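One structure, as structure tokens, below. Some questions next.
For this depiction, one protein chain was excluded, whereas all remaining protein chains were kept in their positions.
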Amino acid sequence: MKQFISAQDAPNINALVSKALDYKANPFKDKTLGVNKRIGLLFFNPSMRTRLSTQIAAQNLGMECIVFNVGSEGWNLEFDDDAMMNGLTVEHIKDAAPILGNYFDILCIRTFPSLKDRSEDYSEKYINQLIKYSGIPVVSLESATLHPLQSLTDIATIKETFLEKRKPRIVLSWAPHIKPLPQCVANSFSQWVTQWGEADFIIAHPEGYDLDPMYTQGATIINNHETALQNADYVYVKNWSSYTDYGKIKSYDNDWMITKEKLHRAKDAKIMHCLPVRRNLELGGDVLDSKNSLTTLQGTNRIYAAQAVLSEILQPSI
Amino acid sequence: MKQFISAQDAPNINALVSKALDYKANPFKDKTLGVNKRIGLLFFNPSMRTRLSTQIAAQNLGMECIVFNVGSEGWNLEFDDDAMMNGLTVEHIKDAAPILGNYFDILCIRTFPSLKDRSEDYSEKYINQLIKYSGIPVVSLESATLHPLQSLTDIATIKETFLEKRKPRIVLSWAPHIKPLPQCVANSFSQWVTQWGEADFIIAHPEGYDLDPMYTQGATIINNHETALQNADYVYVKNWSSYTDYGKIKSYDNDWMITKEKLHRAKDAKIMHCLPVRRNLELGGDVLDSKNSLTTLQGTNRIYAAQAVLSEILQPSI
Partner (left out) sequence: MKQFISAQDAPNINALVSKALDYKANPFKDKTLGVNKRIGLLFFNPSMRTRLSTQIAAQNLGMECIVFNVGSEGWNLEFDDDAMMNGLTVEHIKDAAPILGNYFDILCIRTFPSLKDRSEDYSEKYINQLIKYSGIPVVSLESATLHPLQSLTDIATIKETFLEKRKPRIVLSWAPHIKPLPQCVANSFSQWVTQWGEADFIIAHPEGYDLDPMYTQGATIINNHETALQNADYVYVKNWSSYTDYGKIKSYDNDWMITKEKLHRAKDAKIMHCLPVRRNLELGGDVLDSKNSLTTLQGTNRIYAAQAVLSEILQPSI
């Protein structure tokens, strides 16, 4: 594996999930794989689980890990190719990245979208420039439009918990929020589940919240929440801002908040969320506190998803 | 030891002090005790000695240590049980803590008080919620009302330096400050010294600065500074804001600043302060620069106090 920024970098999702779950069973089995290998984590944006779980994954493989908060510990980087740099940016990624590529064996980067300019966000300029100029494997810790480590975790969590022979019915359920959020998690989950192909996959959202069609082919899109939730095995709750009216909040509709009552037609459905979640706004506290919530399991599995990816980069086996 | 947030978690103070001083003599003797064990340091507030000494203590035990500055590297956490999270907090401790509990073997947390709502501060909501929801051992790096690693260090420093057979006379001496400070260090030192029971313990402060009586039973409280200082073996200098008129500065009285002149009735007294100290406001530079000052020793002993506590959690021996 030469990079990990999209489901397309995971040719065999089931094999990668198995690798993650193997690490969960035995986290230290490859403790010497990363000896004298070094990973750099570049954060342009806040992070909790991703930050911690990736550090832990690297440690479990014996790698040396260095975290760098780009903006607060360093300075603003420029990503526009021919910039006359007389403004707020201090260094061009073209100058910084080749050196980072010589400092590290793997680079990880988190960059959020602006939510202002869709074509710029969807060009994934930041992570692509880092790939281009660093010359070493790059792992996304959530980019402008995708969050592949989260999606790998999510599928691992579903495979770990779904023991029936049939395909699970998975509903990605839009949720209200007070702030415009990226489409990353929703795009990425859709991309991974459809590419995986072993689920009946429904995307439920109010009108105006269609995702980029590039990621939803193979999914059933339903605008009626009640209908969508019926007989769900998994309900993945997540807010995202509008893709079509880019970055906007179209409606602030609490009817789309999942509560126990809402789930009366899918009582046994497992509830998923990538976290952080705003309780009683995106998702009812009663649901999050119920035994059907998988959020702790998802968060925990982040370690092993990252460990599988880093391991696969260090020593491909799939 | 299952947690370390108060003197009550240290059933045998002398044994714990001995353990700390043993580590001081031989810091690396348990270098393999923490192999494949991981400690997370969560900072909600600034820290220097506590931050560094706890990292060093963990490294001395061979543990992997990850520091997380919650507010600046992550986001604001919610601690109110039934919050409708449509404000500034992004994630509930209920959702975050169980995952952190799966990421780490020990969690450490620093949280300062608001100094606005006494009952809320004294409920120690933050650290108690972390204990409740993480399910793993939690160590206080200073909480709203107590600072047990500092107090363990302080008693270790006293035991290391007091070679006479009699009980030492220890005076906790209130000092002026320009900002309202927590009562943590004073509460905690009082709690530890009284529980330890091997000292004559005097608390000296102007009227209006009584500490929570829960922590001062067994101490002699004196409002006259001169009288209190007489014949002191140790003078522990520290400011705190009012407990009764909660969080307020009652007087800004430079007469309570300890100087060499002030110490004429206790010329050989050792001077202690947890640091940071504001020179020539809380404590005279002449005193801090004198050979009687123990602040460097206290600061250095922070490593070994933390090391004793982490070791005792990993492998109880007391």
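We just call them A and B in the order they show up, numbering each chain from 1.
The definition used in the following text is that contacts are C-beta pairs under 8 Å (C-beta built on N, C-alpha and C of every residue); 3 or more make two chains touch, one makes a residue touch a chain.
These numbers were taken from a predicted model, which means no experiment stands behind them.
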| item | value |
| --- | --- |
| Hidden-chain contact residue, picked from the options B:Leu33, B:Ala83 or B:Leu281 | B:Leu281 |
| Residue among A:Ala25, A:Met84 or A:Leu163 touching the omitted chain | A:Met84 |
| Of B:Ser6, B:Gln59 or B:Asn239, the one touching the omitted chain in the full complex | B:Gln59 |
| Residues belonging to chain B that touch the chain removed from view | 28, 31, 43, 46-49, 51-53, 55-56, 59, 69, 72, 178, 275-281, 285, 288-289, 295-296, 299-300, 303 |
| Touch residues of chain A, complete complex, unshown partner | 36, 38, 40, 64, 66, 68, 70, 72-75, 78, 82-86, 90-92, 94-96, 98-100, 102-103 |
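Here is the rule we use: only the chains that are shown with their structure count from here on.
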| item | value |
| --- | --- |
| Inter-chain centre distance, chain A versus chain B - centres from mean C-alpha coordinates, in Å | 39 |
